[in-house]
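Have a look at this one.
Of the protein chains in this complex, all but one are displayed in their positions.
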Amino acid sequence: MQAERSNLAKPSPETLVDIYRRMIRIERNDDATRQQIKRGRLQMPYYSARGQEVIPSAISTQLNKDDVICTIYRGIHDMVAKDMPLRPLWAEIAGRVDGTCKGKGGAMHLTHPETGVMVTTGIVGSSMPIANGFAWAALLDNSKRVSIAYFGDGASNIGAFHEALNLASVWKLPVIFVCQNNGFAEHTRYENGTGCANIADRAIGYGMPGYTVDGNNPEEMYGYAHEAIRRARDGEGPTLLECKTFRFMGHVFGDDDSYMTKEEKAAAIADDPLPKFRARLIADGIATEEQLAEMQKAIEAEVEDAIEFALASPLPSIDELRRDVFATEIPA
Amino acid sequence: MQAERSNLAKPSPETLVDIYRRMIRIERNDDATRQQIKRGRLQMPYYSARGQEVIPSAISTQLNKDDVICTIYRGIHDMVAKDMPLRPLWAEIAGRVDGTCKGKGGAMHLTHPETGVMVTTGIVGSSMPIANGFAWAALLDNSKRVSIAYFGDGASNIGAFHEALNLASVWKLPVIFVCQNNGFAEHTRYENGTGCANIADRAIGYGMPGYTVDGNNPEEMYGYAHEAIRRARDGEGPTLLECKTFRFMGHVFGDDDSYMTKEEKAAAIADDPLPKFRARLIADGIATEEQLAEMQKAIEAEVEDAIEFALASPLPSIDELRRDVFATEIPA
Amino acid sequence: MSTDTIETVKMTGQQAVSAALFQAMEEDSKVLVFGEDVADREGGGVMGTTRGLSAKFGDMRVRSTPIAEQSIIGAAIGAAMAGYKPVAEIMLMNFITVAMDMVFNHAAKLRFMSGGQSQVPLTIRTLTGAGWQTAGQHSDHLEGWFCHTAGIKVVAPCSAADYKGLLLSCIQDPDPCLFIENGRTLFVPGQVPIDQGPIPLGKARIVQEGTDVTLVTYSSMTLTCQAALADLAKAGISAEIVDLRTLSPWDKDTVLESVSKTGRAVVVHEALRAFGPGAEIAATIQEELFGKLKAPVKRLGGPYCAVPFAKVLEDAFLIQPADVVACVQSIMR
Partner (left out) sequence: MSTDTIETVKMTGQQAVSAALFQAMEEDSKVLVFGEDVADREGGGVMGTTRGLSAKFGDMRVRSTPIAEQSIIGAAIGAAMAGYKPVAEIMLMNFITVAMDMVFNHAAKLRFMSGGQSQVPLTIRTLTGAGWQTAGQHSDHLEGWFCHTAGIKVVAPCSAADYKGLLLSCIQDPDPCLFIENGRTLFVPGQVPIDQGPIPLGKARIVQEGTDVTLVTYSSMTLTCQAALADLAKAGISAEIVDLRTLSPWDKDTVLESVSKTGRAVVVHEALRAFGPGAEIAATIQEELFGKLKAPVKRLGGPYCAVPFAKVLEDAFLIQPADVVACVQSIMR
């Protein structure tokens, strides 16, 4: 489905700058993560979202702190966009006590309720049924809270997607299903795993609106997200947003890209939304070179600080194996 | 989607009579089953398909013996339509050694490979992923065999439906997904469990044709089934058929129908496809009163014989608990 | 164990479950009930167990769902994390197989993986058990899988009073609980104290005191063991019956105390014997009471096959009182 661009809400200049702030914060953080892994200071499989910054940034600029997200292993960009503080984030991926999860969850299971990051799952599709529960709770609370489920294109082929979208529609839940369609599921090209031309085509099967959006276009992403959020807050029910994008670093950081062509990868990177958007902001006089450089410096300092904080944080005690299994600690 | 009625294949007079033969055989067998349960000669939960006779009859008249079906607990009509012999069928639901499954599977798990009844599942949705496997095997065999998955409207809301239809589409499998939409899932009305107006609307989400068909109209059912079977045999891939119908006996034989209105039930029964079709055949001179009475008497005799055969068949030995777990018997 | 002294009312396990749900929803507005056909519009449950709840508490707190167990448990998890206490019904235990990811990878693990930030005070009610000729896909006792899962409690009552008291405790518990109803115990009437409140999880119930052998059991097999008492007595054997009621965590102290006294133990459950819950109990007893046992710990459980349809086979599949008697006798000499 295509809502006419014309009547899509437009982001204000301030909002555009805020979207950029979230994007550059995601990118700087991602870059630093890859550096630390290369330098052997972090050990973990890392699912970089480099290239997908626009999607959660354009959405999160319209979210409140108490709006919740359920995301996936490739979700640190979604968390950073939701303004998760970087110190506990880094302490977590470094497996330290000051991590969001005391080092017990790790990069694939970061959780930070204060900023609305409720669930990060490593299971394809599973963010969606759980997001419904938060949306149901919002209705029960008579709150206008919105619940967002982030997932990938490949995840739209698993049963949980189907069950979750149907339930959300029947119950008219204030939830938004955000498919970050980067064209690949691990090594499988979209069309080799997915029966339909656009994932948004599936929305009609649930009686909900579905939009195929250029996930690298900040204005367009903002506009469709605005409509989906409005529907949720106005009690009109769920929306499916298919956001087309590309992941620059492959499935897991370090894998070989033999399953994609050099050309398509080069083309995608040449079309990197981040520098393009930055140039646009300056060209249109929405922000100045200096202002954005300032912003970037501050963010780089924040990242640096988070890394040092994380690596200085102690390792968890093995007593943690007996804690948080249940509310009450398991006796030794 | 609606393929124009005009270019649908039309059943020959002989075929119409054959469809009726299957329908009356289903109905007589169903009636006898309910009588035997009432008389206490059978103990089992019975999921009558009274009212849904047209669907598998119009399909099966176009199937070969080696075309396979995977059906569900409410599936005895599908089996009878596929010409499963009644003696082993009855012996099975009576739990006897001469049953299709030696009495080990029962009414919910009848299996009869000779007539292509490969799987009967008691799990909602599970007939579909397995039917794909038979379709894949047909491709590997370079055979024109068709695989049919029968399921209900409620089953279209479970994950297995989604995964199966998507895989079938991506693999272009010769499988037909036949949804017998009787308007209820146990006690839940269609619209209270299903997000879309028509289940056929979901087909586009898999890039396959989907048709909403009057499942009580033999010609229409025949025509759409013909198109789906043609596509499968010609290597054009899967089709979703949503066949609208009604179940006269509730979810499980004996349940109270408080969840449906007397009016809708009365209206459906007044519209019983069986007598209507019978009258049509005679009115149009396609068959004579005598001919159909003859046919019915023969079928009633077949049913009678099957009942007597079944109830005379011995009970299984408890050694059966050690048999058929694996290919080799488990030592006592 | 005797309830003569306090005022009781006679009700079935099903009525006790219903009473617990009404009481819990009454006492705590955060308690929700949902699952397939649970609302009154759908007849208040296929078995009628949840009948009247939606009429009383409204259709936002009591909701019927599509047939989609992953989304049922998923929604329950999210609502629980958001501060509610959902009681999700999985109509029959075999159907939980389509929701194992939600139960195992999520409900049971989210508290741990989040370093204690997330809590999932969720109760899953489900019904199962052989005896109704529902055959291979509607009768299995799968509690063993969940006992082998860290982060979820497993409860399997037998008596009407336990059905009420333990369900109340599951609902109040801050962690996920699997509450298993059995088709042969659910409709058995029993005396339930009129003011029956929560019964603590993890505490067994001595159904019968005895001196020669301890029968460690739960759910349907508690009835079977009770039915064996007369013949055991005839054979001059005094059996003590321990109904675990909660399987995970199970009441090691009560079991070990009883077996220390009797010197013999037979573990009896409907679930398959092979790699079943009884193995954990037997392995623990032999380890803790090594050298103090008069006989090896025996286990009775379902044979290694699917639940068969034919009545004669289903009866053979289920452990019968005579099997219990024979097994006990085999270790009395």
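Just a few scattered comments:
Should a chain be cited, it is by its letter among A, B and C, assigned in written order, with residues numbered from 1 in that chain.
One rule holds in what follows: a contact is a pair of C-beta atoms (placed from the backbone, for glycine too) under 8 Å apart; a residue touches a chain by one contact, two chains touch by 3 or more.
These numbers come from a predicted model, not from an experiment.
Residue A:M44 is the one among A:M44, A:L139, A:I282 or A:M295 that touches the chain not shown.
Checked against the full complex, the candidates C:L122, C:C147 or C:V207 give a single residue touching the omitted chain, namely C:C147. Residue B:G99 is the one among B:G99, B:G223 or B:P238 that touches the chain missing from this view. If you put the hidden chain back, the residue from C:N105, C:S238 or C:S260 that touches it is C:N105. In the full complex, subunit A touches the hidden chain at residues 43-45, 92, 95-96, 101, 103-109, 121-125, 154-155, 157-160, 185-188, 192-194, 251, 256, 258-259, 315-316, 318, 320-322, 325, 330. For subunit B, the residues touching the chain absent from view are 68, 70, 99-105, 109, 111-113, 118-119, 121-123, 126, 128-141, 147, 159-160, 162-164, 166-167, 170-171, 320, 323-327. Panel shows subunit C; residues 70, 94-95, 97-98, 100-101, 104-105, 108-109, 112-113, 135-137, 144-145, 147-151, 248, 271-272, 274-280, 282-283, 286-288, 290, 293, 295-299, 303-306, 308 of it touch the chain omitted from the view.
Note that in this section only the chains that are shown with their structure count from here on.
Comparing the centres of all chains, each the average of its CA atoms, the largest separation from subunit C belongs to A.
Between subunit B and subunit C, the centres computed from C-alpha atoms are 36 Å apart. Averaged Cα coordinates give subunit A a centre that lies 45 Å from the centre of subunit B. The geometric centre of subunit A is 40 Å away from that of subunit C, both derived from CA atoms. For subunit B, residues touching at least two other chains, in rising order: 157-160, 192-194. Listed for subunit C are residues 65-66, 68, 70, 98, each touching two or more other chains.
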